[in-house]
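With one protein chain withheld, the remaining protein chains of the complex are depicted in position.
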Amino acid sequence: MTFAERMLRIDRRIIFLVIGLCTLVPLLFPVGLPIKISSEVRGVYDYIEGLPEGSVFLLSLDFDPASKPELYPQAIAILRHAFKKNLRVVAMTLWVSGTGLADQILTQTAKEAGKENGRDYVFLGWSPGGSAVILNMGQDLYNAFPADYGGKATKGLPVLAGVQNLRDVTYAVSLGAGNPGVEAWYVFGKDKYKFELGGGCTGVIAPGLYPLLRSGQINGLIGGLRGAAEYETLIGQKGKAVAGMDAQSATHLAIIVLVAICNIFYFSLRRQQRRQDGIGS
Amino acid sequence: MIFLRRQLPLLITMITGLVMAAQYYVPHPASEQLLTTVTKWLQIIGGFALVLGITSLFHVHASKIRRKEAGWAYSLVLYVGMLGTIIVGLWNNGKESLDGALTSFGWVYSYTLVPLQGTMFAILAFFIASAAYRSFRARSREAAVLLVAAVVVMMGRVPLGEYILPLSGDLSSWILNVLNASVRRAILIGVSLGAVALSFKIIFGVERSYLGGGKE
Partner (left out) sequence: MLHRLLILAVVICLPALLPPMTAAQTMPQRLRVIDTPSDGGGSLTVLWAPSATDSPTAQYQILVHEGGLPQDPTAWKVVAEFPANTRYVREGKSAWWTRSGDPNDHLFLIKNGKGLEVKSGQLYAVTVASVSGRERLIAPPIVASAEPNWMNWNQVNNLVLALMFGMIVFYAINLAKRKDIFLRRIPGLDAVDEAIGRATELGKPVLYMTGAHDMNDPSTIAAAVILGRVAKKAASYETELLVPHREPITMAVCQEITKQAYMEAGKPDLFKDDANFFITSDQFSYTAAVDGIMLRRKPAANFFMGSYFAESLLLTETGASTGAIQIAGTDSDHQLPFFVTTCDYTLIGEELYAASAYLSKEPIQIGTLRGQDLGKAFILSVIGIGTLLATAAVLTGNGWAQPLLDLFKDLK
C-alpha cells in the first residue's frame, strides 16, 4: 500500500484525536478573536432593544440537554438582555426533557438580575402536545397552563396582567433544536395570532430557517454557537459562547486542513494510477 | 370484520380529514374549539400509544433475559433504569427541583440524562470530521464546487476564518442567504406538494397502506 493509500485509509481515531486536541487546547488557552455581528442576530437584538419597559416577552426554550452547548448560551444572553430591559418574561418549553434545564436557566439569570418570580417573570413549564400547546395558548393561555412550573395558579400573576392569550404577547422567541421549534411557532403561533417572532437554533438547522428569515416570517435568527457569541458581544456580557468560539475556530480549521490533505493524497493517488495505466497500456 | 378493519377506518379518515381541512378556512370560534378538542384527543391517544410502546419494550427485553441471550445483562440494566426513574419521578411528582433544591428526580436528570445526551451530541463533532475526511474529495466538478463552498462557509462562520480570510464572512453570508435559501425553498415547495398530494390520497382512501393488510 502506498503512502497516499495509507493516508486515505487513516484510522478514524487519529482524526478524533486531532479534533479532541483542537477543542480542548483553545478552551484551556483562549485567544479571543473579534466577532463580527451578522444582520440575522442583530434582528433579534434590535427588536428586544426597541421594546418598551413592561412589554410581554415570551421565550420558548424548545431544546433538551443534548443541544445545551449551543442553545444554553443563547438563552442566557437573551434573558440577560430581556431582564436588563425590564421586560415581563414568560418562559416555557415544548420539550419535556428540557424542562429541568429551562427552569435552571431562568432561575439562574433571574437571580443574577434580581428579578422576582411571579412579578417579573414566570416559568410555565411543559405541557404535552407540542404544536397543540401553541394553539391552546393562542386561544387561552390560562387553559393551556393553569399553573406555572412551581404549581402557582397563573391567573392573577402580576407578570401576566393583561395577557389573555398569544395575541397579547409583544415578542416571542423560540430557541429550537428541532421539532417542535421555530417553524411550529410560526405556523401555529405567529401566522394565526399575529405576534412578532424571532428564532434561535442549533447550527445544523440554521440554514433551513433562512427562507423564513428572508421572507420576514421571523425577524431575526440566532444560529448556533456563533449566533450566541454574537449576541453575547452585543449585550456586552461575554460568556460560554464567546469562549467556545476559539475552540470552534480551531476545529473548523482542523477539518479544512484534513480535507485539504485528503484531497492532496487523493489527487496524488489518481495521478499515480493514471501513470501506471499509461505504462501498462 | 372487514368493515371494522377497512371500511370504518377509511370512513373515519375521510370525514375527519375533510372536517379538519375545512376547519383551516373557518375562522369562527366553534372551529377553533374543534381544533383544540381534536388536538387534546391527539395527546390522549398518544399517551395510550406510549403504553403500547412500553409493553413492547418490556416484552422484548424480558424474553432476552429469560433466554439469557448475548447481552441480557444490559436488558436487566434497562429494567432497573426504567423502573427506577419512573418510581423516583412519581415520588417527586415529576419535579426536578423544589424551592431551589435538587430532588432525587432532578439528580437523575442532571447527573445522568444531561451528561449522557451531551456526550452523544458531542460525538457528532468527531464524526463530522471523520466523515468529511472520508468523503469530501473533489471526484468531479460538482464535488469540487461543493468542496469550495464548504470551505468558504466553514471559514466564514468562525472568527479565525474571518481573520485569515476577511472575505469569507460576507461570502458565507451570501451563500447562506441567497444560494442556500433559494435551494431550501425549492426543496420545501417540492416536499410540501408531496405532502399535500399524499394527504389528498389518504383522505379519499386512495392510499391505504397505513392500515396494513393487502389490496382488495
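For reference, chains read A and B in written order, and residue numbers begin at 1 within each chain.
Following the convention adopted for this analysis, contacts are C-beta pairs under 8 Å (C-beta built on N, C-alpha and C of every residue); 3 or more make two chains touch, one makes a residue touch a chain.
Being a predicted model, the structure only gives us computed values, none of them experimental.
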{"item": "Touch with the omitted chain, as defined above, among A:Ser97, A:Gln237 or A:Ser268", "value": "A:Ser97"}
{"item": "Option touching the unshown chain, where B:Val145, B:Ile164 or B:Val191 are the choices", "value": "B:Val191"}
{"item": "Touch with the omitted chain, as defined above, among A:Ile10, A:Ile37, A:Ala113 or A:Val204", "value": "A:Val204"}
{"item": "Of B:Leu90, B:Met120 or B:Ile164, the one touching the omitted chain in the full complex", "value": "B:Met120"}
{"item": "Residues in chain B touching the chain absent from view", "value": "24-32, 46, 49-54, 56-57, 59-60, 63, 70-71, 116-117, 120-121, 123-124, 127-128, 130-132, 134-136, 184, 187-191, 193-202, 204, 206-207, 209-214"}
{"item": "Interface residues of chain A (partner: the chain not displayed)", "value": "12, 64, 66-67, 97, 162, 164, 167, 177-179, 191, 202, 204-205, 207-208"}
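Keep this in mind: only the chains that are shown with their structure count from here on.
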{"item": "Centre-of-Cα separation between chain B and chain A, whole angstrom", "value": "17"}
{"item": "Parts of chain A lying in touch with chain B, wherever the complex brings them together", "value": "10, 12, 15-16, 18-20, 23, 31, 33-36, 38, 64-69, 97, 99-101, 103-104, 107, 128-129, 131-132, 135-136, 139, 203, 206-208, 210-211, 213-214, 224, 226, 245-246, 248-256, 258-259, 262-263, 266-267"}
{"item": "Chain A partner contacts - residues on chain B that touch it in the complex", "value": "32-33, 35-36, 39-40, 42-43, 46-47, 96-97, 100, 106, 109-110, 113-115, 117-118, 120-122, 125-126, 128-130, 132-134, 136-138, 147, 150-151, 154-155, 157-163, 169, 173, 176-177, 180-181, 184-185, 188"}
